[in-house]
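Missing here: one protein chain of the complex. Every other protein chain is in place.
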Amino acid sequence: MRPSGRNLGEMRSVSIETGVTKHAEGSCMIRIGDTHVLCTATIEDRVPPFIKGSGLGWVTAEYGMLPRSTTSRMRREASAGKQGGRTVEIQRLIGRSLRAGVDRVALGERQITIDCDVIQADGGTRCASITGGWVALKLAVQKLMKAGEVISDPLTDPVAAVSCGIYAGQPVLDLDYPEDSEAGVDGNFIMTGSKRLIEVQMSAEGSTYSRDQMNQLLDLAEAGVAQLVAAQLAAVNA
Amino acid sequence: MRPSGRNLGEMRSVSIETGVTKHAEGSCMIRIGDTHVLCTATIEDRVPPFIKGSGLGWVTAEYGMLPRSTTSRMRREASAGKQGGRTVEIQRLIGRSLRAGVDRVALGERQITIDCDVIQADGGTRCASITGGWVALKLAVQKLMKAGEVISDPLTDPVAAVSCGIYAGQPVLDLDYPEDSEAGVDGNFIMTGSKRLIEVQMSAEGSTYSRDQMNQLLDLAEAGVAQLVAAQLAAVNA
Amino acid sequence: MRPSGRNLGEMRSVSIETGVTKHAEGSCMIRIGDTHVLCTATIEDRVPPFIKGSGLGWVTAEYGMLPRSTTSRMRREASAGKQGGRTVEIQRLIGRSLRAGVDRVALGERQITIDCDVIQADGGTRCASITGGWVALKLAVQKLMKAGEVISDPLTDPVAAVSCGIYAGQPVLDLDYPEDSEAGVDGNFIMTGSKRLIEVQMSAEGSTYSRDQMNQLLDLAEAGVAQLVAAQLAAVNA
Amino acid sequence: MRPSGRNLGEMRSVSIETGVTKHAEGSCMIRIGDTHVLCTATIEDRVPPFIKGSGLGWVTAEYGMLPRSTTSRMRREASAGKQGGRTVEIQRLIGRSLRAGVDRVALGERQITIDCDVIQADGGTRCASITGGWVALKLAVQKLMKAGEVISDPLTDPVAAVSCGIYAGQPVLDLDYPEDSEAGVDGNFIMTGSKRLIEVQMSAEGSTYSRDQMNQLLDLAEAGVAQLVAAQLAAVNA
Amino acid sequence: MRPSGRNLGEMRSVSIETGVTKHAEGSCMIRIGDTHVLCTATIEDRVPPFIKGSGLGWVTAEYGMLPRSTTSRMRREASAGKQGGRTVEIQRLIGRSLRAGVDRVALGERQITIDCDVIQADGGTRCASITGGWVALKLAVQKLMKAGEVISDPLTDPVAAVSCGIYAGQPVLDLDYPEDSEAGVDGNFIMTGSKRLIEVQMSAEGSTYSRDQMNQLLDLAEAGVAQLVAAQLAAVNA
Partner (left out) sequence: MRPSGRNLGEMRSVSIETGVTKHAEGSCMIRIGDTHVLCTATIEDRVPPFIKGSGLGWVTAEYGMLPRSTTSRMRREASAGKQGGRTVEIQRLIGRSLRAGVDRVALGERQITIDCDVIQADGGTRCASITGGWVALKLAVQKLMKAGEVISDPLTDPVAAVSCGIYAGQPVLDLDYPEDSEAGVDGNFIMTGSKRLIEVQMSAEGSTYSRDQMNQLLDLAEAGVAQLVAAQLAAVNA
């Protein structure tokens, strides 16, 4: 019934390849089916002005899509002269989600910037960015710990994200693009490895939903996130 | 225990004054405690290119804050040369939420733009914008119906929004600014008069939350939205 | 003969309501007929670089129109990505006019920013902004004097503005929008309570005028400003 | 008593050299003392959308300063990414002033754009731009008339401009930069060859002025404009 | 003597992997040592206005660097609000170079856009972009020919590019980043498979060079381009 032939609660294949660029302090290419996102982590000693001198760390994120990551070519945002509303919204979400899983005291007064660049898109790029972004972040932190610059691990519980939606009247896990463009209700669920919630964004376009439906999607999301967390841990411990 | 002395499940005072500007097809000033938002509706015969000729209507929204609506003056976005990320995110949310409650076939091929301008801010401006925005939208549609340009009411179920959060360890309804800036977890809940959900955005800043806590906030939100809907109906039927 | 039925030398009704927003150091809503402008004053301890260390104060202004303050909706300047030429010209005029009435030594090295936001427009918004802006400025200065931060009053002579024009061949006072859009010659006259001139901007669109006509408009303006000053003084002494 | 040694009512030397660039339909270099402005006129067959099909012509203007036209180098506006407020205000004034002297019916449905680029600045650049701009405009119109595209002369009365101010307590004609930067009161007076007024902009910075003083400046301006008009007529009839 | 231990006339390893993204009409990842560039080709039926109706085709290019493709993170151009001067210069060069090798009549009235996005940078990104860009272009054209939309091959002679420079007093082929940042003289040489020149850009920073030195670099470049062309042909014929 799903265009891809998957079961309602079945994720696409997940792969996380680490160490994909030589300059970044942490990097991975995350592939969720045909959605491929390159995530890099950059460590800097400066922090934003509003926490200068506080001893706290900061994690922020930027998001971009290559012009031909999509079915038809998108205009390059650098050439358009600004980041679109969708881009800004997504990169704020990525940064907020990753920060929720960081012990900013343990991180110390430094900033880590996560860049998530979509190489190929097939739905779920923001969730893949968060999931892959956490891996890049973890690898950068491991490097700081190995160097003795951070003593206590600020990242004890992984952060991962998955989208679910109501497609053809049924709750389904991990929407791909054909499903995403049809689903009247969908949500992004950001959770930790210990099943705590970080962010839920569940919206209807031209439609509404009940609390029961919301709970069905949350159940699916919990199962999906568990698989993603397993892939994250495998990647960072490799 | 709340800075304002309110009970955990107590809303601030709600008032919706309609007909506040002479040019707009629909308008209201919504006041949720010290948060005051001017909402206007503009009807235009054109629609965005992607639905031209479809016979469907469109509802969109823009959001702004007057520079001194806040405790300290914010830079004027027109002078900064662009709308910030928060503004873009909020106006996309308002548009999406209001569209979910519209029968776009019944509306017919026209666009209604809702402008939400914050005159004074004390937390919850996006929820007030949605709630007041629906009133302005409804008034504009009533004008179209009175003129016979729309036959069947495209707005049968009101759309309203409220924020809830966990403040000092307790779930509280309708966060004001002092609560909002302290709450580690908060959410915006957009619902219809018939208690259907349109959008849930619940996030943690530097923290996480459980599904139980999420359900407590949803319960509070249902009660709050019911009060808001009563105020909306009183305003549009006045 | 005037569309509103007013006499040639008759102003529209004038009302100035103070204390309309809780955050600003000074604020008022000025209503000149159907033109309504919200004026707020913000005190800051910093001054522009070019007077740093001089001991002199600074007054500046910004101006904006809500998108639906006008008959048909205007594009929001923040979304257009810049302030239009008219906006820039007007806010420079407001700042310059208010500064002319300030003893900058007495004010001391601080900046007061006047924001003038047009809630509803019916002609004469720049004049209403200057007149209301002076009230917001005066209220902010009164607060500084009450707190002992300013000793000698830097605002001893009110600043107010009115537009006059030649409509249907006759000199008329206080143009409303229907008159303004027809008048071939109009001017903005900024004056003090003691009838000193601060700025005269009198221009013809597709036409010219004589010195006699200029003097007729100046006579009308003097009478109009006297009424506005009375309203200002009533407002700030209330 | 004036830094230049001129008498109170004495203009700087005026020269208008025509035909200075080979591409423009009309061009001149106007030199008012050390203020040198290159003015060109471009004829185009299109008009702005709001007069399309009306049969009326349009005249508009743009203004710029070369980066090192001034004592210390100014930032190039193209590199700053926008025209500053002063630039926008000046080019609107130039366009408005020139249009006031045009019979737009006689011009026919075409647009003439006047570019005024300041090569060297020593005060009074906007007045020089208007005066030189009229010459460029006239030359372009002569070309249209010679070609039979315009039958009846749309420019029967020259438009010229001069600044006057109160310097060291005395009314003076044609302010140069040292005077302009000291004068507490100054004005720009745009007039026709037949002494009709087109625009008066007279403002005080940190000061005020009386109607008597205004009349003294108007008297000086009338005399100055008469000299400028003579130079214009000599240039276009050469 | 070279930091990498290469001989003076030795290229880095070259690999071109085709078909790397599923949406683009042509794509490859080109790797010249540690410089990795993703090149995609997008076919569109529209052409730029200036050749509309001419029957001629158009090829254009855009270039970007991922923020962390470099040793230290670069600011994202989309967030900076514009493409920097270096980016604009490079993408103009890529487009111009590829166009020189296209029979625009044979291509027919369509546009192919080549996007070159640097995933990892180690010197020579513009040359790698041209070389890889030709491969993506060729693959897209092959698709058009297979579909019968293009009959005669518009790409009969490959276009490739290599940089050479004078490093430590010696002419060297294919500069990597450590060499590029030290070389006082370097050049980019764009040539065809048949050794015709398309573009030579040879410049000195704080230095000069003789015609003899120029000829030495041209000799090296010819040899380097021959190797690149072999790799291109292997890739497109695979």
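Residue numbering begins at 1 within each chain, and the chains themselves are lettered A, B, C, D and E in the order written.
The working rule: contacts are C-beta pairs under 8 Å (C-beta built on N, C-alpha and C of every residue); 3 or more make two chains touch, one makes a residue touch a chain.
All values reported here derive from a predicted model rather than from experimental measurement.
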In the full complex, displayed partners of the excluded chain: D, E
Residue of E:Leu8, E:Met145 or E:Leu197 touching the missing chain in the full complex: E:Leu197
Residue in contact with the excluded chain [from E:Gly148, E:Gly169 or E:Gly206]: E:Gly206
Touch with the omitted chain, as defined above, among D:Ser4, D:Thr87 or D:Gln216: D:Thr87
Missing-partner contacts on chain D, residue numbers: 21-24, 27, 34, 38, 40, 42, 44, 62, 64, 66-73, 76-83, 87, 113, 115, 117, 119-121
Touch residues of chain E, complete complex, unshown partner: 82, 85-86, 88-89, 91-92, 96, 99-102, 104, 187, 192, 196-211, 214, 218
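Just so it is clear, only the chains that are shown with their structure count from here on.
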Mutual neighbours - chains that touch chain A and chain B alike: none
Turning angle required so that chain A lies on chain D, C-alpha fit (0 to 180°, nearest 5): 180
Furthest chain, CA centroid comparison against chain E: C
Interface composition of copies chain B and chain C: same or different, split at half: same
Between chain D and chain C, distance of the C-alpha-averaged centres to the nearest whole Å: 28
Euclidean distance of C-alpha centroids - chain A vs chain E, Å: 33
Between chain E and chain B, distance of the C-alpha-averaged centres to the nearest whole Å: 51
Residues of chain B touching at least two other chains: 81-82
Graph class of chain-chain contacts, one of line, ring, star, complete, other: line
Pairwise chain contacts under the document criterion: A-B, A-E, B-C, C-D
